[in-house]
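What you see is the complex with one protein chain gone and the rest in place.
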Amino acid sequence: MTVAELAASAGTGEFGHLDEQSKREIRNALLTAVAVPGYQVPFASREMPVARGWGSGGLQVTLAVIGPQDTIKVIDQGDDAGVNAANLRRLIVASTGVSDTTDARAASIIQTRHRVPEDPLGPGQILVLQVPVPEPLRGVERDMRELRRMHAEADYSRIWVSLYEDLVRNGVITQSTGYPVLVGGRYVMATTPIPRWDVPRLHQAGFLSLFGAGREKRVFAVPPHTSVEPLAFEDVPFQVERTEGASCLLCGAVEAYLVEVPARHGWICSDADWCWRRREAADG
Amino acid sequence: MGYAAARGGLDAILAAEELMRAKRDGGASPPLEIGQLTERLNLAVDRVMGEAGLWAPDLAARALRQAEGDIIEAAHLLRAYRSTRPRLAAGLVTHADEIEILRRIVPAYRVPPGPQLLGRTLDYVGRLLDDGTPSGPARRPATVGGNGQASHAHRLAAADTDDHGHGQGGHPGHPSAGSTDGQSGDPARRSPGRLLDLLRGQGMIRDRRRDDDPEPHDVTREPVRPGVPRSARLSVMARAETGALVNLWYRNVLGPDGYIHEITLGEVRHGRLPVRVTHPVTGQPVRLGSVRVTEVEAIEDLDGPDEDRGVFDVGYGLCLGHNERKAIAMANLDIAVERDGGQGALEQSVLMTTDGLDASGFLEHLKLPHYVTFRSMVDRKAAIRAAAERPAPDQPAAQHQAAAVSQ
Partner (left out) sequence: MAEPAPGWALRVTGLSKQFGRVTGCQDVGFEVAPGEALGIIGESGSGKTTVLRCIAGDVEPEAGTALLRRGPDVVNLFALDGPERRALRVSTIAIVYQDPAQGLNLRISAGGNIAEPLIAAGWRNFGRIRARARELLARVDVPLDRMDDLVGTFSGGMRQRVQLAKAVANNPALLLLDEPTTGLDAAIAAGVLDLIRDLLEETRVTALVVSHDMTVISMLSSRAVVLRGGRMVEAGLTDQLLEDPQDAYSQQLVAAARGTL
């Protein structure tokens, strides 16, 4: 027997870059995550061809759950064309041979950075979100042992107090993205940095959301039909991003997440494919 | 593929890769060979292996070449490669005493047990930029501090004298290999004896040895957090970025919020350790080869109010390749964390903030598009300014904004 024969019998990552053992470990962590919605499950995060902080966690989650029959969509800021999305997509496709699409309705797995697609997703679809910092209590506590205790005992009063102080000082809650939410009535979770616009769309959703933080080596999940409630005082309603009078220069949409284009004195949809399809439908 | 622009990102990436390739492999100079890196820039190769946590000199050299000299990038290449390799066997325990010494110094004692061997080091080489003439293997430097000094001292390791009066041989009272206790040649190179054994024999060391044989914490299989055993801490530091450890140590010694002091070094060693595994067929231990490591033992004086000041304690550092500043920083931080006992933030700093790939990856991710999050921040600025203009007595402005409510 040679070392080469030993290695061959152990199996290499022919499908999906990672070897079967690694994928199995990640899936085990994901199962725990789905069983305990919103809880950050530690996992043995591998170094990937993309750098830490650039989607190594989301990539591992996608590669662990993807099968030959899946169709992948990858977006960054809602855009399939961005360089980071393009890079991740080609890595996934090259190592799995799966077909890819930009149409969210046709994708079985959508890996995303910072957005939930505008199309309503349903059963059988998995949203894989890239997470830079998974800890929602990071602003009120730095010590990891204390953080663990706070989550374990559901002792979340300090983050509520920080919201109180925020309101008192600024008149509004100033948290922009990554708004803390209560999942399944138990764990407070960070909504990665998706905008507040997207937070209500996680609530009682028909699809499964998986969150991967490669650098911090945590995964967490929101199973379908789970409550996801932004931490908000009863008498201070949760506010989403909105600019009076703004609409998409390309497709005219108002009820979508828009980003500003100063050079054109206007706004466009962040979800590029959704916007393009609206234009196609209007033209045709 | 959907809309036409969707291909744009991929085109840009491919163009960027081509530019990289052209610059790296182009130009008038000959292509870089692996041997040039492993032989001429061996310290860089060692550092890459140390920060990747993988002993593979040729692969590390390839990575360093591919990364155009960027150590962190090269370490990333190596670690990502390691991620895809199957694990065929686990190493059997190697005792650090099995080291085959290339260099060993004991700052704590003038005449320690076992020989001191200055070995190959740049420590005493004068920082004088040389004239650029390449040195051959047998060149004798004309001036003190020439860069032939180190290899010269090494060749004289077995002899007592040194023409220059520098290095370990020439000064009276300065031990060199073979002078102090009659040992010379190979037997002294292996297991040169430890200062720690001497101190232990005198009852001066806090004894941390244990009877059980706990499984070391595998940091590549189980993420660390504060409270992990010492083996995890040492593993994390062994793979940490050199600069991160050095600066964390420096900050804790001299910084406004640091409280540790510098330590006397007991052992600084550079040498080879054998690697053995259980043969999959015969079931017998078999030696695969050796790895080169740097090992440091630091002697801590113990000055805390709750500590037994009648003894010393020990900090330990071990990393792949020849990287003394890293191993020394490791040993200092190891004992500092041990003494801190989870009181302060040092353990968390060491465990969570010293990895080069994590830190630089996260830092550089700021270059990724962030316009969705930025738009959200702009929205909040507008809301705050609107709230400030409104004379709301004791209610937050939000209660007056019916229009901005979601669903």
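Miscellaneous remarks
We just call them A and B in the order they show up, numbering each chain from 1.
The working rule: contacts are C-beta pairs under 8 Å (C-beta built on N, C-alpha and C of every residue); 3 or more make two chains touch, one makes a residue touch a chain.
Because the structure is a prediction, the values reported are computed rather than measured.
When you scan A:86, A:202 or A:236 for touch with the missing chain, the hit is A:236. In the complete complex, the residue from A:5, A:153 or A:283 that touches the missing chain is A:153. Contact with the undisplayed chain is limited, among A:169, A:225 or A:264, to A:169. Residues of chain A in contact with the chain left out of this view: 152-153, 155, 157-158, 160-161, 164-165, 167-169, 233-236.
Please note the rule applied: only the chains that are shown with their structure count from here on.
The part of chain A that touches chain B in the complex is made up of residues 1, 3, 6-7, 10-13, 17-19, 21-22, 25, 42-49, 51-54, 56, 76-87, 89-90, 100-103, 113-115, 132, 142-145, 148, 167-168, 170-177, 193-196, 200, 215-218, 235-243, 257-260, 270, 272-273, 276-277. Interface residues of chain B, counted against chain A in their complex, comprise 1-3, 5-10, 12-13, 76, 79-80, 82-88, 220-223, 225-227, 280-281, 342, 345, 348, 352, 357-358, 360-365, 368-373, 375-380, 382-384, 387-388, 390, 392, 396-399, 401, 404-407.
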